Structures are given as structure tokens and as C-alpha cells.
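Structure below; questions to follow.
Of the protein chains in this complex, one is absent; all others appear in place.
A, B and C are the chain letters, set down in written order, and residue numbers restart from 1 in every chain.
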Amino acid sequence: MSDNSSEIKDISLAHKGLERLEWVRERMPIMRHLKARISDEQPFKGLHLGICLHVEAKTGVWLEALIAGGAGISITGSPGTTQDEVAAALTKEYGVKVFARRDESFDDHLQFAERVLESEPDLIIDNGADLHFLLHQHETFAQVKHKIIGATEETTSGGYRLREELEEQAFPTIVINDSRAKRIIENRYGVGLSVVDGIMRCTNILLNGLKIAVIGYGYCGRGVAICLRNLGAHVTVVEIDPLTCLDAHLEGFEVGDLGDAIPKAEMVITVTGSSGILAKEQFADLKDGAILVNAGHFEFEIDVAGLREIATDSRQIRENIESFDLENGKKLFLLAKGNPVNLAGGDGNPIEVMDLGLALQTLSLIHLIENSATMEHKPQNVPAEVESEVSKMALEAWTK
Amino acid sequence: MSDNSSEIKDISLAHKGLERLEWVRERMPIMRHLKARISDEQPFKGLHLGICLHVEAKTGVWLEALIAGGAGISITGSPGTTQDEVAAALTKEYGVKVFARRDESFDDHLQFAERVLESEPDLIIDNGADLHFLLHQHETFAQVKHKIIGATEETTSGGYRLREELEEQAFPTIVINDSRAKRIIENRYGVGLSVVDGIMRCTNILLNGLKIAVIGYGYCGRGVAICLRNLGAHVTVVEIDPLTCLDAHLEGFEVGDLGDAIPKAEMVITVTGSSGILAKEQFADLKDGAILVNAGHFEFEIDVAGLREIATDSRQIRENIESFDLENGKKLFLLAKGNPVNLAGGDGNPIEVMDLGLALQTLSLIHLIENSATMEHKPQNVPAEVESEVSKMALEAWTK
Amino acid sequence: MSDNSSEIKDISLAHKGLERLEWVRERMPIMRHLKARISDEQPFKGLHLGICLHVEAKTGVWLEALIAGGAGISITGSPGTTQDEVAAALTKEYGVKVFARRDESFDDHLQFAERVLESEPDLIIDNGADLHFLLHQHETFAQVKHKIIGATEETTSGGYRLREELEEQAFPTIVINDSRAKRIIENRYGVGLSVVDGIMRCTNILLNGLKIAVIGYGYCGRGVAICLRNLGAHVTVVEIDPLTCLDAHLEGFEVGDLGDAIPKAEMVITVTGSSGILAKEQFADLKDGAILVNAGHFEFEIDVAGLREIATDSRQIRENIESFDLENGKKLFLLAKGNPVNLAGGDGNPIEVMDLGLALQTLSLIHLIENSATMEHKPQNVPAEVESEVSKMALEAWTK
Partner (left out) sequence: MSDNSSEIKDISLAHKGLERLEWVRERMPIMRHLKARISDEQPFKGLHLGICLHVEAKTGVWLEALIAGGAGISITGSPGTTQDEVAAALTKEYGVKVFARRDESFDDHLQFAERVLESEPDLIIDNGADLHFLLHQHETFAQVKHKIIGATEETTSGGYRLREELEEQAFPTIVINDSRAKRIIENRYGVGLSVVDGIMRCTNILLNGLKIAVIGYGYCGRGVAICLRNLGAHVTVVEIDPLTCLDAHLEGFEVGDLGDAIPKAEMVITVTGSSGILAKEQFADLKDGAILVNAGHFEFEIDVAGLREIATDSRQIRENIESFDLENGKKLFLLAKGNPVNLAGGDGNPIEVMDLGLALQTLSLIHLIENSATMEHKPQNVPAEVESEVSKMALEAWTK
């Protein structure tokens, strides 16, 4: 293919890709509404968007709306998460420049990101800040960078990197995931439900009466703890911040420190956002037969490498369940290799969560187009009026 | 293979079958306890069991225990539910006579059931009463029949057929599913959880705030309604018995009749045990985009044939989701072709539910061995002392 | 007053009594509906009802309906529960013969019951079976007895006495409290709520996070346990029936035996219907500062006499809280002298519970009038059609 064309697996999958969009489109009423509106108003007319996001069906439905709003689009994804048939459909049916293959290497990924920037986008939609760092650190993109109106960054960790590691920035960046709306809908509600889903798929066990230790009681941890309790599990919360722990106690949870909770738990779920929560020295204290689950952001909340070191034997005994034998004769079971169980063991975030998240993206982009001139060139929160407007659209879509 | 040998798909799958038993065995502590006990006591010594049950991993772990208790075993399954690798493992590793292949026809099934009876069992474990009817209606088995000590029947519907359609019976039959213990653990708790699991797998949607009509508020319906409400759904209960409906109202559910509930529901779930609950004439009144789910015992609670008739178009748009276009412009979405969503869309009953159910089976068989002489020759409830003993074992297994 | 007239405290309280009926009447919509209906149909025309029930406002509103339906009425109450102003209003405004004073002695009570029977009632409404025993055991009433069409008995314990202690009975008696409708609305819902109310009034403490042991998990115990858990308390259930205990475990409660639960509980609530549940030998094992509550039927679920014996000191430290010092230095706090906390510490059953219960009474009386000839002369359940009709009226009243 030529320099300007897509780099995808197989264009002939386009028809299958279109099918995949159908159910998702059905469950994205906010985007349906937004699409109708921006089709009229054409806020993206003449603008090119450079996107780095998972190339899958929910993103696909979003791109349909952006295109209807006048946007031109170049997109790349992440290694391992691309749905090749969606990539094909976007290329063939919508003329999007797609640089993404499920089997792409990390080198491919970096090259693809550069291809997106070479399309000279007016706005950037980033995921983990990769595009931002390329733009600001590579000479090649010096000119592109100064043409850019503004950007969004999907993740909290990307926002963190921008704040900590990138001193001078050429444009304002709105960090989507830090919004109160995302925290409520995704962390408090979406994660709890999808973690239950992931656990059930991996294990087929009865949660009623199960003794579960939930480590971490932030928005996500609270969502997970409440969902599981409401389904009949006996949940103990472990939380180091005393006031948050007090909150869990008054909410009706048993609370305790890690040392108390671990020997009694039949399942341990980490939801902290930190690494090494379940560390090498704890594994031997776990109850025999305990099931280990990570529902946090990263794969290293449970020290899986350490577990492998001390295990005398390990084997995959069911899809997404690995069994570990310890020297003291106990067995432990690890779900989804320690990856977030809702993503690795289930289908990830419910569609509606993405519908709202992508609506925040859309209105944040329009906000940048209209206000970039007066905005500071640094990472910032989703504007309150955007949160409010998206919430109204969600209420309208979900309660009528 | 010879007349006495297994009829299975492929004996070389035995190793894989053994692996499948491992996770299940881990989660069946009641059976572990029972196995140790009957290994000592040998209640089945010298007895041959003729079984008709799904040939899959949970059954496999049960057979391990029965064999340890001295039993010889012949088993057949049901068309479409056999796990061929488990069949192989049972044959090769445990010397069980297995007559079951996933791809067996209905004729094969009947022939296999006869093969089980030809093994001249002392006790019968039945599933839908097929073995009972063969025994009582075929001359060939007249002698076998009179040798039989007693039987168990797994299902409520099998028990019903025995009561209604089989006048003279040659031995007592204990109907497992009618027990209070099964009703509590399976209907009240297991079904609710597995229905949530099935719906999440099929759809990947957010249940929070979703308007769901649950039709039927028996043990199963109550379990489903409470699980969904506890996860944040807005549940309306439709129930024709006024006192049961009053109970739902006081439990905090909105209640209404079918006509009120249907036009507002974004999802309709049938859990009645009756047929044609969602009938041809109702489909047009459903909300546009409504999702139809059956969580009852039979595939005909939703009149799928009628839906096909009135639909102007239908197509499979995702595994386990079929889309129907109606003449009035509405779309409806049917999950799992109208089959019970927990079975067809998920993994069925949680393992622990089967652990308790198979413990009831085991102690009922021992009860028959010890008391058959004084028991009436007709279908009967699980003896109270069996329920009580299994409950104690479950408490011991699950709360220590 | 003459032989036929009321025996009440003070007729001049009538105006105040009328006022007390107003709020109650407002919250008894089923009775409002029934009153309209029986005003038309006059089912009690020419019949005299002999009643023994608490003479208070809810009963008063019921009598208004019965009178509208054509009934003549003589009523007595129970020592200590009569509202003298209601007694006055019933006498003065409605011409009811009332034999009840709050300060009546037990001898008065017996004499008053005789006065009711001397009115030669056609139907009997009893509470604890006192009228039944007077009728069947006193020669004086031999003739009255044989004139009676039938009776109702409000309480389970009265029904029990009739079944166990009264061999030949002269008429059919419907036992109201054994009905499934009463069990659901009163035991499952009404008791839980009113126990919370009673505890809050007595103590003004925070239930969130409080460790509470609920002893007994029947209909009432379940209602109490769920209410408290839903308000944020940490509830442990103690239940001796293994299957019921298993149910509590799967519902998400911690379960344990009395010995496990007592030393950890900050509050212990008995809801068993049996006596001596908290016995002399347990008090020393309770946690220091534990609060003791009875929510069962009788005042002797907690052995208060035994507690007094072993206490080194005791004193009333707040209305409805008595403090006991034990030899081992611990303090215990007893609510409402060990009487049912919902009755003694609060206002008793919510009005709506009585509305439904008195509707069951009304339709049971009409059923007796219409069917007495063909009914057996013994205690029996509320007819299914009465339960069903009352449930329909309740649904109509409460969901429109």
C-alpha cells in the first residue's frame, strides 16, 4: 500500500467488521444522538484527527459519528487489541486511514503511531500519551506539533505521565479519565459488574457465601466490593487509608489489614492501582485453594513472577485458571494470569460505559476547537460544562 | 467394541478429560468429604448403578466417589451435552461403561439408554424419567425391573411424568429436584447468579439503571429479580398469584401486569416454567430495542416460532444475539435462541450447586439401599434426614 | 352502668378517642374499601359479634366497618393494652358494648370476657383462645356455645391451644395468624421494620458497623436480619436447623453457633419463639457492653430472672434500658425488660400490617357465615380464596 493508505490485516474482512458494529451501535444511544447533532453542525469540518485508541467495535461506532461531523481520521491501536475486521470496515467503508493489526509488534506500533502523526492532524486523541511524547520529543514532528489545536488523553496514567515527564507542551490536553463522570459510571458501576462477569466466566463458581477479601476501597474497589456483597458473598475490605476504611466499615463490610484478611479469604481481589500488593512473602499465608484475582489497572498488583519462583509446580487447568502448588502443600489458583479479570477474562467495560466516555471525548474535542486559544498548554480536567452536558444526554438516553 | 464396552467418541481424549476434572474436583468439597466416607463404608459394594445424566466434569467427579464407594457403573448422557474427553477418561481411567457421544442422534440416545439397562443395574439414576419408562414399558426389561432396589430422578419434570403417566411402579423413586435444599441453593441462589452471568456474556451491557421486567416470582424468579436489582437494575415483577405479587411489592419491587410492564421494559426475562408467556400478540407492544431473555426451564416460554412468523427480517448479529425486525419498525433482540440463558449463554449451574445436588443423590441412593423394603413404590421426596445431613455437610464445607 | 352497658374508664374521653382513629383510618385503605362493600352487602345484618382483641385505634377502625356491615358488637380487651379514649368513643359514638379498662385486673378481664359471652354472640373473634375455653368449659355457656356459627382466633399460640387442649369443639375456628399472607406481611416485613424502630427508640445508637447476632432465622428472624444488614450492621445468624442455616449463609450472612457468636456480638437479638435462648450460663460469655434484645413472641426468650440472679447490681439508666453488672466485671444492657422490643419499645406493628390482618378477619367471618354448615368443627387455616382476595385488595390499595 502507498504511504497514505491503511496498514491492516485483510481488507476482505470489512463485511464482518460492519456486522460487529451493529449490536454496539444499538447500545450507544448517546453517540446516536451526538451523531445526529454533529451531522448538522459539522464541528470537525476540514479538521483531521490523529487517534491512538483500541481499534474495536465501540471505537468504530464513534468514528462513524466523527466522520458524520466532518472529520478526517487517521488511527492506530494497541498491540493485541485490534479487531482486524473492524479495521477493515473502517478502511473500506469509511475511508479512515487505519494503521493497526492484531498481530503487530511493538516496533510496528511505534511506526504506526508515526504514520498517524505524518497525517498532520489538527487534533490528537491519545491513549497512554504515546502520541504526545512522539510529538514533543521527535524533531520530525516539530512543525506538526505547533499546528495542533489541542488533544485529549484517555487514561489517568497517560495524564500522569504528561504532568510528570513532559515540561513544555505545545497545546492543551484534556484528560478524559479523570472526570467525575467517568469515575462514577466506569469505576463505581462498570468495573464492579464486569469484574463479576469476568470471575464467573473464568470459574463457574457460586459467589454466595464465598469469603472474599477485596484489597483497595477506592471508586473501583468499592464498586467491586458492593457488587460482590450484593450477590451474597462475604466481603472483607482491606484499605490503608483510615477514613476510607472507616467508610467501608460503616457501609457494613468487615475490615481488616492484609495480615488478618489473607488467611481467611477463599478469594483475594486486588483493586489498588499499585504494584506488588500480593507479594512473594504473602502467598504461603493464603488459604489452601484460594483464588487470586486482579481487578486493578495493571498486571503487577499480584506478583506473579514471585509466585512462579516459589511454586513447586504450576499448570493451566482451565482457560484463564492456572494452578500453583506451594512447598507447604497448599494450592493457589490465579485467574487470567494476573491481568485485570474484567478485561482479560470477560468483554471489558460494558458498552454503555464507552458510550458515555466517547461522548466526553467528542465534546472535549469540540471544546478544544472553540476554546483552545485561551486554554493553558498543559493537561487539564474535562470542563464542567462538558461533564454536565454529557450527563444530561446520558439521562435522556437511559431514562426515557 | 464389544457389547459390554463403552460407546464413546475417542478414547485417546482421556488425558484431557482428567484435566477437566481437576478444577471441578477442587470446588466440590462435599463430594470430597463423601468420597472419603463411602470409601470406608463401601455402601455400594457389589451394586451396579445405571445412570442417565449429563456426561460432563461434575458428573465425572461424582462417579469417582461412587466407584470409591464400591459401585460398578453404566452411564449414558443426553444428546449434545456430552463432554467427549470426560467420557474417555471415565472409560479408560475408571472402567466405567459409558454410552455417550456429543454428536449422538436421538436414536443413538435411546439405544444407549437400553445399553445401560442391559447392564442389569441394581439402582437407577434417571434424568427426565427416560430409564423409568423404558423399564416399565418394554417387555425386555421385565426381569431387570423387578431386581431394581430403587431409583432417583433428577428433574421436577421427570418426577411429574412419573406421577402422571406411570401407574404401577416396581420400586421407589426419590425425586431430587423437589427437595427444599435444591430449591434454596439452586433456584434461589444458583439461578440468579448464572442468569446474570449468561446475560453479561451474551450482551456486554451495563445492567445499572436498565429497566427489566421479570415475569414470574417463584423461587427462580425471585432469585433473578433480586440479583438484578442488587446490581443496580430497575426491576418490575409480573406475577399472577396475588399473594406472591404482594410479596414482591413489599420486597420493594415495582409490580404490574404483563400489559403494563412490557411497553416500558428494556429487557424482558421469563422465569415461569410455563410456555407461551411472551406470545405472538405481545411482541409488537414491546419497546423498540427490547432484549428478550428466557431463564425458565424450557425453551418455549418465549414463543420464538411466533416471533419468526411476524418478523419481517431476522439475523444473528452476535454470538447468542439474534435481531428481529417487526412490521411496526421496532427491533427486538433474542438471547440464546430463547433457551435458558444461564445454560445456553453461560456455563450453567455453579459447580457448588451440583456438588450439593449430587450429595443429595448419593445419600438418597444409600437411603434406598437401606430402606427400600419399607418404601412405597412411587415417586417421593428426598427424606428429611438426607436433606438435613447434606445441609450439615455443606455448612461444614463452606463455612470452615 | 346497667348489666348490658359498657364497663369503661371514662365516657367523657370519647372525643379524644375519635381523634385517635383519624390517622389510623387514613392508613387503612383496605378496610376503607371493605367498609364500602359491606355497607352495601350487609353480611353481618342481624348478627352479634363477641370480640376479644386489643381495644385500640386499629381495632376501632375495624369495628366502624363491621358496624357499617350490620353487626352488633360486644368487645373486651387485654389487661394493660386498652386505650381508654378509644373505648369511650366506641361506646358513645358507635353504641358498642365495651368491657375494657387499661387498669383492669386479671379478674376483671375474666369477668369482662364472660360479659361478652353473655351478649349471646353469633360469631366469636378470639385472641389467645380465652373465649373458646370459657365457652367450652363453663356450663353457663352451654346454650350460647351451640348457637355460635363459627369463630376466628388471631394468634398462633391460641390456635395451638385449641388444637392441643380442646377436644370437642362446637363450631369451626379459622386461625388468622397461620395464614401465608400474615407470615409474609407481618413476620417477614412488619417485624423487621418495627424491631429496627424499637431498637433505635430505646438506644439512639448507630447500627452501621455494629456486630449483631440474630438468634433464629425463621420468617421473623430473616426479616430482622435482613433489615439490620441493609442498614449497615454486621449480622451473624445463629440457627439450629442446618438447611435454614445454609440458607442464611448463602444469603450472605455469617453463620455460627451460639458459642461462637455470643462473645463477639455487640448486640444479641433473640427471634426464636422458644424460651431460655439466652440462658443463665451464657451471660458471662457475652462481650462487655453487649445489648440484649428480644424480638420474639414471648418475654422469656432471654432468661431475665436468671440474669437478675447472677448480676451484682442492676439499674434503669434510660427509659427501656436496664444495666446489669456481672461478677466478672462486664456490663450488659437489657432493652425493654426483655419484652418484644417492637411492641414494648416502639409502636408495635405498622398500621398497614393490621389493615391486612383485619381484612383477613373480616372475610374469614363472612366465609364462616356462608359456609359454616359444611366446615369441620375444629381450628383450620384461612381459606385460600380469602387470602387471595385480601392480597388483591392490598395490591389494589397499595400500588395504585
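In this section, contacts are C-beta pairs under 8 Å (C-beta built on N, C-alpha and C of every residue); 3 or more make two chains touch, one makes a residue touch a chain.
Since we're looking at a predicted model, the values are computed, not measured.
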item: Touching residue (missing chain; options C:A142, C:I205, C:I240 or C:A279); value: C:I205
item: Absent-chain contact - pick from A:E93, A:D247 or A:D325; value: A:D247
item: Selected residue (touches chain absent from view) among C:I351, C:I366 or C:V382; value: C:I351
item: Sole residue of B:R27, B:R201 or B:R229 that reaches the chain not shown, by the stated touch rule; value: B:R229
item: Hidden partner interface residues of subunit C, rising order; value: 19-20, 22-23, 26-27, 189-190, 193-194, 196-197, 200-201, 203-209, 227, 230-232, 289, 317-318, 321, 323, 331, 333, 346-348, 350-353, 398-399
item: Interface with the unshown chain - residue positions in subunit A; value: 180-181, 184-185, 188-189, 241-243, 245-247, 249-250, 255-256, 387-388, 391-392, 394-395, 398-399
item: Residues belonging to subunit B that touch the chain removed from view; value: 206, 208-209, 229, 232-234, 249-252, 254
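What we mean here is this: only the chains that are shown with their structure count from here on.
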item: Chain at maximum distance from subunit A, centres defined as averaged CA atoms; value: C
item: Residues of subunit C engaged with two or more neighbouring chains; value: 249-250
